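A protein chain is absent from this complex, but the other protein chains hold their places.
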Amino acid sequence: MDAIFIFEQLLNGLGYGLMLFLLAAGLTLVFGIMDTMNLAHGSLYMAGAYIAAKVHEASGSFVGAVAVAIALTVLVAAVVEVLVIRRLYARDHLAQVLATFGLILIADDAVRAIWGPSPILAPTPAALAGPVQLLPELPYPAYRLVLLGAGLAVAVGLYVLVNHTRTGMLVRAGASNRVMAEYMGVRVGRVFSFVFALGAALAALAGALMGPIGAVQIGMGEAILIPALVVIVIGGIGSVRGAFVAALLVGLVDTAGRAFLPPALRAVLPPSLAADLGPALAGIAMYVLMAAVLAFKPAGLFPARA
Amino acid sequence: MSAASLFQARGLVKRFGGLLATDHVDLAVEKGEIHALIGPNGAGKSTLVNLISGLLPLDGGSLSLDGVELTGLAPHQRVRAGLSRCFQVTSVFGHDTVLDNLLLAAQAHAGSSFRFLSRRSAEKELMDTALALAETVDLAGALHRIAGTLPHGAQRKLDVALALAARPRLLLLDEPMAGMGPEDSLQMVALIEKLRAQTAILLIEHDMDAVFQLADRVSVLDYGRVLASGDVDYIKGHPEVQAVYLGTDTET
Amino acid sequence: MKHEPLLTCRGLEAGYGASQVLFGLDFDVGAGEVVALLGRNGMGKSTTIKTLVGGLRAKKGEIHFGGTPIHGARADAIARLGVAIVPEGRQCFPNLTVREHLVAFADTRNGRRDGWTLDRLYALFPRLKERAGHTGNQLSGGEQQMLAIARALSTNPRLLVLDEATEGLAPVIRDEIWHCLARLKADGQTTLVVDKYVEKLVQLADRHLILERGRIAWSGTSVELDADRELWSRYLGV
Amino acid sequence: MTQSERIAPSATVPARRFDAAGILPWAVFALLAAVPLIAPHFGLEYYVGFVRHMLIVAIAATSLNVILGYGGMVALGHAGFVGVGAYAAVALVEAGVGSAWLAWGGALAAGAVFAALTGAVSLRTRGVYFLMITLAFAQMLYYLAVSLRTYGGDDGYGLYTPLSLGWLDGVHGDVFYWVVLALAALVFALASRLAVSRFGHALMGIRDNETRMAALGYPVYRIKLAAFTGAGALAGLAGGLLASHNAFVSPSLMHWTESATLLVMVVLGGRGRRWGAPLGVAIWYTLAEVLKINTEYWHWPLGLMLLLVVFLAPRGVAALFERRRGEG
Partner (left out) sequence: ADSVKVGIALDISGPFAALGAESRDGFDLAIEKLGGKLGGLPAEVVKTDFGGSPEQAVQLVQRYLQREKIDFFTGPIASNSALAVGPALFAAKVPFISSNPGPSPYAGKQCNPYFFGQYQNDTYDEAAGKLANEKGYKNMVIVAPNYPAGKDHLNGFKRLYKGALKDEIYTKVGQIDYAAEIAQIRAAKPDAVFFFLPGAMGINFVKQFVGGGLKDIPLVAPGFSADQDVIQAVGEPMLGLYNTAHWTHDLQIPANAEFVAAFRKKYDGRYPTVYAAMAYDTIMAIDAAVRDVGGRIEDRAAVAAALAKPSFQSVRGEFAYGRNHYPVQNYYLRVVDKDAEGKLTNKLVGTVLEKHQDAYVGECGM
């Protein structure tokens, strides 16, 4: 195992972490900050991916496709917000879970009716399809750099928005004590609608950007939901910084688990045991990490609320 | 501070990040004493009560009640050892009736709460205890009211009754007069006076009328430290206490 | 002194679900006037205030603020008209820092340029400056109370509504608040205040309304109230 | 008013309610007991197995309702307990155990042990953190079961010879149904009794205000852990029964969506309500069955129903009935 390899895996870990943050970003806003448990967030992610893939295929423009995907998803989200989500803000988490679980069921059937049950094609933009040479020995997928950039940009933007803008303060105020925020003159409903739309836009962005490197199919939203929640919870609900750190941590631990754990175990354990144990442990690394963090810090790494 | 004190706290320390909220506090409460704790806002009074009751973990120091070491005990174990408390914010079970509230408190101190096969409503002794508690705090007329809909003063009394169910030897009261009008305040003062016979009391209160009327001894906290400790007249006349807390024109 | 009525309330009835608490209140608060709302516990003071600021829908009656009907208006709209409240129970935001409490809602709703700024608020409550980075749930009870008052002032309201604002404050701070309210009054701040320290209110307020079971049992000036101690014991339990 | 007058209402009201509500469980029980005897006459044998399945799931849901509804512990890992129970039964069978009672006992014990171990860690957290950490433990189990070859991994494990119920075996072809019914009834009775017991009151007190309960002298953590462990035991039992019922066990039993479905069923039925869990299970399964027979797009109507419940019956369907009865 040479230095380049370790460096590359480190990069992969960070890259995966940023990717996770990108997936979790919208949820950080809606669940973390607004305290609304929206399981159907994954459905918005799926919508973004499908629309972007279809538009990209039809138009050939990736940037345009991403823009259209965001616009349309936000539109759908706005309708859903008016019809359903708006009535959920003041309800408890369980009601939110129930209702948005219902939304998932509806969304999956809707996508199946519109685009069929098979995974669809989400081409990589031609210019970014190949690798770039980061170091002489180290090619890196160009498209992944885009994902990393997007993850970073979203992280910074979200951090500033939540912690250093008045909108962020008003959202937090409205989320923790809606009545008092209204007494202070905040149009909480409007602020929430805006934030939900922004969350939807981020979900759509993530979906549209992830499409080219993954499977665009029904159920893709549910598959990212758990890792996204894990990231938010490890970081401490309500903390953008926490989510960011947690995403990188999960990315690194997960990658390290996959890259280094099996060989390490092979070195110290009998081969058959190592072969069974290594991948099994690597597979649950994320959950072990979460359980360990919560066992010692029951409110996550950066507790934001008591 | 005599060795025979009912309750003793030695060198208590609590930090919140960089803030030293409790700064090596020594405190003793004698049997039958009402010991008032006053001090400016944010001086660390509630923190001290939370440290004593075990709601917050100590960063240093030790506690004992009646010779029993409390330092390592969990909150509920301290209650068992005779230390009971009320909260700064009224903390009753708002969706239940007054009676249910009292039964819940009574149950904690009579037999195991792990019984799950028999109906609680069949236990007459619990009912008797609950009724006696209601009588003590003058709520016998409101047994079937939902606690959350009671007037504020009555909720406060209920809160005290819940704490009394433990038959404490030391009762911690954090601003029991808060939110009460003059009339209710008088009732609360009377109630506390009545409790004197049953238990020693550590009383936090910003209502100086009540404090000066009730307290046998007053300790003043400021920036987490004990600034002064003594009887009412001593405290009233203490210039530093006047400066940081009482102000010059004390209310009647 | 003759005041233009800033707030008028006519035939106001309100309550919670089936239980009615207010039974037809009529009163005005003039511009620049300080009016105290008195009464024993549970007589409907907080309910009146909640109804005024839109936290509770009036069952009957009309409320006008600066000529605009506000019965039935939403709380946030009323607030933006220039009503600020220090509510019972402080209601600080657990996830906002002290500083954020004071800048998030900052406004100049009374249209004056020399209003409350962050610095002036810190000067009023130095304790808050010391705790600027603490979140609402990391404050002592009294600190929260100071914060609630400062937060209301930060909007520079046309009407300031205080519900037990001196609750849980140390005597020195309480005095500070009274002085501050007096200064505000001198500046022409219209104020509606509920508090248990009747003597202080007699010094501060222009007029008093005594609530008894959801009705105005008595109203009059400070001089009249001060003179009639029988009122005190009958309605206020003092 | 004298004191006796004041307490009088409370003494009579529950007694009267007991009569009205007391008949209902027996009626339902009798009706369910008759299913295997009646169904064949209408060519509905299949529904014996269907109801049996619902009864087993109702056991798991009831155990969830205890911690969720009474204890306020929103756990998203309940399918993990069910899975542990199922795999414990499988492990015992693999080890040569042929008695259903032993296998189910093992399932119950395994559920309890797993719940106690994970609960000891999970119960340090609250709210969403608790939800996620319970999910984490269930996911670990899931991936473990997926990769474990001994019991078939992802392919699952078939129990090809039915487990023996001892002397009951020869009684009737549907004796397994009645055993399940009896166990479900027992669990239901237990949960109902729990709600009015000391333990139940303590648990609900903790749900409403944990800090206050500690200050009252309750060993909050131990009470929660006891409830969690008990619920794990019952869910484990359900898992063991499910293994017998399906004659097959696979990791998909523990997938997080199964935990979510259990949660959804309890909330749908009415959390913290006596009839909440069984009602939720009955509605969910019946509706899914009917829809699946009639359309390929059977998910969205279920989704719509959830939305309707959230907005029209926010405290669950059981609460709706309770109110009706109260009015009537």
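Labels A, B, C and D are assigned to the chains in the order they are written; within every chain, residues are numbered from 1.
Rule of thumb we're sticking to: contacts are C-beta pairs under 8 Å (C-beta built on N, C-alpha and C of every residue); 3 or more make two chains touch, one makes a residue touch a chain.
Just so it is clear, the model here is predicted, and its values are computed rather than measured.
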Displayed chains contacted by the hidden chain, counting the whole assembly: A, D
Option touching the unshown chain, where A:168, A:185, A:221 or A:262 are the choices: A:262
Touching the absent chain when the full complex is considered, from D:53, D:222 or D:315: D:53
Interface with the undisplayed chain - residues on chain D: 43-47, 49-50, 53, 143, 146-147, 149, 152-156, 158, 160, 242, 246-248, 250, 252-253, 292-293, 296, 298-299
Positions on chain A where the hidden chain makes contact: 5, 8-9, 12-13, 15-16, 19, 108, 112, 116-124, 129-131, 139-144, 212-220, 223-224, 227, 254-255, 258-259, 262, 275, 278-280, 282-283
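Convention: only the chains that are shown with their structure count from here on.
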Steps needed, at fewest, to go from chain C to chain D via touching chains: 2
Distance from chain D to chain B - Cα centre to Cα centre, in angstrom: 42
Intercentroid distance (Cα basis), chain C paired with chain A, Å: 45
Contact graph of the chains (line, ring, star, complete, other): ring
Full enumeration of touching chain pairs: A-C, A-D, B-C, B-D
Chain C to chain B touching residues, read off their complex: 40-42, 88-89, 127, 131, 138-143, 145-146, 164, 167-175, 196-200, 236-238
Chain D residues touching chain A - in the complex, by the definition given at the top: 74, 121-122, 124-129, 131-133, 135-137, 139-140, 143-144, 147-149, 256-257, 260, 263-264, 267-268, 271, 297, 299-300, 302-307, 309-311, 314
Chain D partner contacts - residues on chain B that touch it in the complex: 53, 55, 74-77, 79-80, 84-85, 87, 91-96, 99-100, 103-105, 107-109, 111-121, 123, 131, 140-141, 143-144, 162-163, 165-166
